[in-house]
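Only one protein chain is missing from this complex, and each of the others stays in its spot.
This part shows chain A:
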């Protein structure tokens, strides 16, 4: 395997890890505040569809991104209303959102575009194109470092850079700001926050809103960056993998980056090596496609160690004396 092949796999890893990372960080904010969110998948899917649809109708990918974020925020609002205001079961609310998104996107797509539940292929300004970072062309011929910079670091769409910058930003917000302290506290012991005179409901809605925005970006990236348009069920379980990555990362931003890169790498390898022959035995393509999901199960079952979720996670806050 030469340097170029490795770089291509890694490059593809970065692209595939981006939506996972955004969704994982979205889940991180929500769950750190004590709201379990199994609806990452549905929010991403809704965002993917509306970003693609609006980008296709307006020709502007930025309008698409906004529409995606708005769609995801609306679903977040429903989740917040059900689980925070009405103290409903968070898992059920999340599952409902996933069903809603899966059905609604295809239905609306068929109604608007009549292309069998997909949006038209996006072209030109309807997509996020790769950005060539400064000096990439110039440095291309420098041995080793040149190709790494040109192939791996440069040439991604803006949302990829946004996703990776969100990691240190999330860490900083969570561990260095007043908002982060309160947000983490409300996921551990909301009674402590309440008796300190801070609104539990306000904090949790803020967390759920951040989750909505990040899922929105993740979905928009899927439909307008990674691919050129929306197709049915295009999230393909990424929301669930993001949840797995979140547990693997023990609800920490930097670990989230590493675990999403790992899951991205698994997907990249599966994509590149569709048929592998091992001593006459051909490993079928279906197995390679299933590999990332199989490994998700294996990793979660065996390698996570003790992952302690936020203590008040999943429980609606009821004031007691």
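Keep this in mind: a residue touches a chain if its C-beta (ideal position, glycine included) is under 8 Å from a C-beta of that chain, and two chains touch if they have at least 3 such contacts; residues count from 1.
The working rule: contacts and distances are computed from a predicted model.
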Chain excluded from display, named as in UniProt, from "Nucleoside ABC transporter ATP-binding protein", "Glutamate mutase sigma subunit", "Phenylacetic acid degradation protein" or "Putative xanthine dehydrogenase subunit C": "Nucleoside ABC transporter ATP-binding protein"
Given A:79, A:127 or A:182, the one touching the chain that is not displayed: A:182
Absent-chain contact - pick from A:10, A:108, A:131 or A:192: A:192
Hidden partner chain, touching residue among A:140, A:272 or A:311: A:311
Residues from chain A at the interface with the omitted partner, ascending: 175-182, 184-185, 188-189, 191-198, 311, 319, 321
